[in-house]
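Accompanying notes for the structure given below.
So, subunit A:
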Amino acid sequence: MSEERSGNIGDAQRRGLVGDEALPDEPAAEPAALGDEVSSLRMILTLGAAGALAGLLIVMVFNATLPAIEAHRAEAVRLAVTEVLQQPARYEALSVTEAGLVELPREDVQPANAVLVYVGFDEGGRATGVAVTAAEAGFQDIVGLIYGFDPQSGTLLGMKVLESKETPGLGDKIQKDARFVAQFAGARPPLEAVKRPKGEEGEIDSITGATISSRAVVRIINNSLERLRPRIEAHFQEVVR
Partner candidate 1 sequence: MSELVWIFLSALVVNNFTLALFLGLCPFMGVSSRVETALRMGAANIFVLVVTSLSVSFLNAFVLVKAPYLRIIAFIVVIASLVQVVETVIKKVSPVLFRELGIYLPLITTNCAILGLAIFQTNRGYGFFEGLAFAVGAGLGLTLALVLMASIREETELADVPSIARGMGLVLIIAGSLSLGFMGFAGLLSSS
Partner candidate 2 sequence: MSRALTFRNGVHPGDAKELTAASPIRRLPFPDEVVLPLRQHTGAPAKLLVRAGDRVERGDMIGAAAGFISSPVHASAAGRVRSIGPWPHPSGGFEPAVRIVVDRYAAQMPRRRLVPDWEGLAPKEIVSAVQAAGVVGLGGAAFPAHVKLSPPADQTIDTLVVNGCECEPYLTSDHRVMLEYADRVYTGVRIMLRCLGIERAVVGIERNKPDAIETMRRAAPRDLDIEVVGLDVKYPQGAEKMLIKVLLDREVPSGGLPGNVGAVVQNVGSIAMLAEVFETGLPLIERIVTVTGPGVRKPGNWIVPVGTKLCDLIEGSGGLDDDASEIIFGGPMMGASVASLDTPVLKGTSGVLVLSTNETRLRDSHPCIRCGRCLEACPVFLNPQRLGSLARKESFSEMLEHNLMDCMLCGCCSYACPSNIPLSHLFATAKAALRRRPAA
């Protein structure tokens, strides 16, 4: 029995985790009082009870924390969207599907081929732009970002990196270098990351020493737009609230 037990927590125990105080000083810890055999039923009951209690507790906590978590999420989305859409009066989450920009019942469950975007409106209820999230491989790992695009003028409205593990001090300038971020507002896709801008439209001056990360941002936006642009452009005019 005790052999088997040591096998179970294995690694930890082998390396002295159990220490000296783990000597079987209190055999009472073993269910000796119940006799040698523990019935399967009892085991199942115990596990079931434990599981039920655990589930109950988790659901309670989940319900208690849900509003706060939702609020945080909404706030994060709001911050990002307002930034990349240049302070729209309000915005709405819509889905880009084959049918166009439609409202779906649940934000977190998207059917295949649909992409969640945020459409911003000015005071007059005219759509001013779309904010799209996208993520692809960067220098170190996935870079996730959101960008705003105005289909009418065909230019970008802004870009914000939401998630990256790029090298601190170099790659993370795609997030922190205001000059780099500012270039995206007004740039006309398809973008191109260059070292020495010649003043052409769509050029993004890449960050010295972080060329790969800069290029990744450009590539992510280009790829995402390539996929979505036709649909967005086709249906953008229809969206008026």
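If you want to know what made the cut, all candidates are chains of the complex that A comes from, given by their letters.
We adopt the following convention: contacts are C-beta pairs under 8 Å (C-beta built on N, C-alpha and C of every residue); 3 or more make two chains touch, one makes a residue touch a chain; residues count from 1.
All values reported here derive from a predicted model rather than from experimental measurement.
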*Could you work out which candidate touches subunit A in the complex, given the options 1 or 2?*
1
*Touching candidate 1 in the complex: which residues of subunit A?*
7-12, 14-15, 54-55, 58-59, 62, 109, 136-142, 167, 212, 215-216, 219
